[in-house]
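Every protein chain of the complex appears in place save one, which is left out.
So, chain A:
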Amino acid sequence: MRNWKNIEFSSEELGHYSRHLSIPEFGLEGQKKLKAARVLAVGTGGLGAPMLQYLAAAGVGTIGLVDFDKVEASNLHRQVLFGASDVGRSKVAVAKERLREINPHIDIHVHELRLSSENALEVIKDYDVVADGTDNFPTRYLINDACVMLDKPNVHGSIFQFEGQISVFNYVNDKGERGPNYRDLFPEPPPPGLVPSCAEAGVLGVLPGIIGCLQASEVIKVITGIGRPLTGELFLFDAQEFSTRKVKVTKNKDNPLTGENPELTELIDYEAFCGLSSPEEENNESAVPEVTVQEYKAWLDADEDVQLIDVREPHEVEIAEIGGELIPLDAIVDHAGEISRDKKVVVHCRSGQRSADAIRQLQQKYDFDNLYNLKGGILAWSQEIDDSIPQY
């Protein structure tokens, strides 16, 4: 952390922070530490939105924002930095405006980029604390490894449907003892597709609000040294049962960063580590026969005999549908007998990825040669053919 002892406040700032200053354990010293601190929030979405509002309001002197995304309608039920009129705008630009409104006395640095192995060290190195509010495994492992390599504490929050997890990783206490990191807790990520996405499974809008606020609290504790940060422990919150648990996170001797035989000394290809393919590989991999929504519409208009299969989950059909027989992806191989072999069969889902996966499985197992993936799925159908179909 930068030297906080010489930090000064204007009378406006003292007014803004007066309720902090009144807490004996916090006082002017805690507020100076906050103003001297530089916090990087990776992700300005569900977790980032509440966390950033509180960190800005609390007076963290420098806040960095990393995001490359634009605001979408489906963000609005949880990403409370954004409103309906922001749809289509850059998230970091809107976030900066809102945070400036909340507290004009702080500096906000925008990094409108996708955090990657190429840029992560450069972006993170100038900050004191990193708050991980991302939503996918490659970026979580990237942030973890970069924080260990750069010696930064990593305040981690994650969510799924009604459940959230939070911990402070790579925290060095005042005795110089380093706490565990994400790789100690989970050495490897789940293979892609095994854990359903929130696009498929959903997330309770208020849940990232709860977990993001807890992250903000931990960031403030790490900066000020007040209390005991959540290091060496994982906090679990289940909104359905209103149950909370804390479990211990212990160091793993096989951790490739901090274990007995550390072998990771530089950032790696995190997509490959997480079993995901690079965009080029993906293009090769997804070489299943495709049909565009325009072509499929033309087939329908010409009264061609086409079977349509929907491989989404039943609850998604309630949100939006374009017809077809529903056979969810995880049941598709078992129901191959219901799929025609003597006419064109169009397979679709929300965006075209699960349907491509379904076609690959059917081709490999049963040698189908009459299956076409609806390119872009229901989202493309809604954009190009029928805008009354909701996008979700």
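To be clear about the criterion, contacts are C-beta pairs under 8 Å (C-beta built on N, C-alpha and C of every residue); 3 or more make two chains touch, one makes a residue touch a chain; residues count from 1.
What we mean here is this: contacts and distances are computed from a predicted model.
**Student:** Pick from "Molybdopterin synthase subunit MoaD", "Metal transporter", "Cytochrome (Ubi)quinol oxidase subunit III" or "ABC-type Fe3+/spermidine/putrescine transport system ATPase subunit" the UniProt protein name of the chain that isn't shown here.
**Tutor:** Of "Molybdopterin synthase subunit MoaD", "Metal transporter", "Cytochrome (Ubi)quinol oxidase subunit III" or "ABC-type Fe3+/spermidine/putrescine transport system ATPase subunit", the absent chain's UniProt record names it "Molybdopterin synthase subunit MoaD".
**Student:** Quick one: which of A:Gln79, A:Asn103, A:Thr224 or A:Gln307 touches the chain that's been left out?
**Tutor:** A:Gln79
**Student:** Which listed residue (A:Ser90, A:Gln165 or A:Thr292) would be found touching the missing chain in the intact complex?
**Tutor:** Hidden-chain contact among the options goes to A:Gln165.
**Student:** Which residue, A:Pro189, A:Pro229 or A:Gly324, contacts the hidden chain when the whole complex is considered?
**Tutor:** Of these options, the touching residue for the absent chain is A:Pro189.
**Student:** Check each of A:Asp145, A:Glu271 or A:Asp310 against the chain that is not shown and name the one that touches it.
**Tutor:** Counting the whole complex, the residue in contact with the absent chain is A:Glu271.
**Student:** Among the options A:Tyr17, A:Phe137 or A:Phe368, which residue touches the chain absent from this view?
**Tutor:** A:Phe137
**Student:** Touching the absent chain: which residues on chain A qualify?
**Tutor:** 43-48, 67-69, 75, 78-79, 91, 114-115, 133-140, 157-163, 165, 185-190, 192-201, 203, 208, 212, 233-234, 236, 238, 240-241, 243, 245-250, 271, 276-279, 282, 350-351, 353-354, 357
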